[in-house]
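A single protein chain has been removed from this complex, and every other one stays in its place.
This part shows chain A:
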Amino acid sequence: VGHAVLAINGTEVNGRFTADGKDVLEFLGNPANYPVSIRFGRHRLSSNEKLMLASMFHSLFAIGSQLSPEIGSSGIEMLETDTFKLHCFQTLTGIKFVVLADPRQAGIDSLLRKIYEIYSDFALKNPFYSLEMPIRCELFDQNLKLALEVAEKAGPFGPGS
């Protein structure tokens, strides 16, 4: 159901082979290797898939703000499901920051604003970053990771609890 083997005994799996070259099915078929721990999960999205989903969301966002009975609607701010919440923050310049989080996670609003700051610092102020291209800036990634860690640690009640 969309899930695949991600790791066996801690070693990552790529397709049919593990990171150290073993054939997965062969390995699992040999009782001598039991007990074995297998990690299943959804595949990580490739960059292309992410771009596709993002542009789909962008269209939904635009349609959402047009459909809204309120005039001058800001567009989709939150999408809530059983398993996750999608938060979206659109800047006045039209950039959308999207965060997917656990439904109980609080403090996403301030996380979104923090990400805006990080973007305006480490992406925009990098002269070698071209606007609208994927961000491949080391400092951006590092600071983003830090911000995410802070938000995660804060838990269901927001930072400072």
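For the reader, a short list of remarks on this structure follows.
Operating definition for what follows: a contact is a pair of C-beta atoms (placed from the backbone, for glycine too) under 8 Å apart; a residue touches a chain by one contact, two chains touch by 3 or more; residues count from 1.
Note that contacts and distances are computed from a predicted model.
In the listed set "Exocyst subunit Exo70 family protein", "Sorting nexin", "Trafficking protein particle complex subunit 3-like protein" or "Sodium/potassium-transporting ATPase subunit alpha", the entry agreeing with the UniProt name of the missing subunit chain is "Trafficking protein particle complex subunit 3-like protein". Screening A:A19, A:V36, A:M78 or A:I95 against the full complex identifies A:I95 as the residue touching the chain left out. Chain A meets the missing chain through residues 66, 71-72, 91-95, 113, 116-117, 119-121, 124-125, 131, 146.
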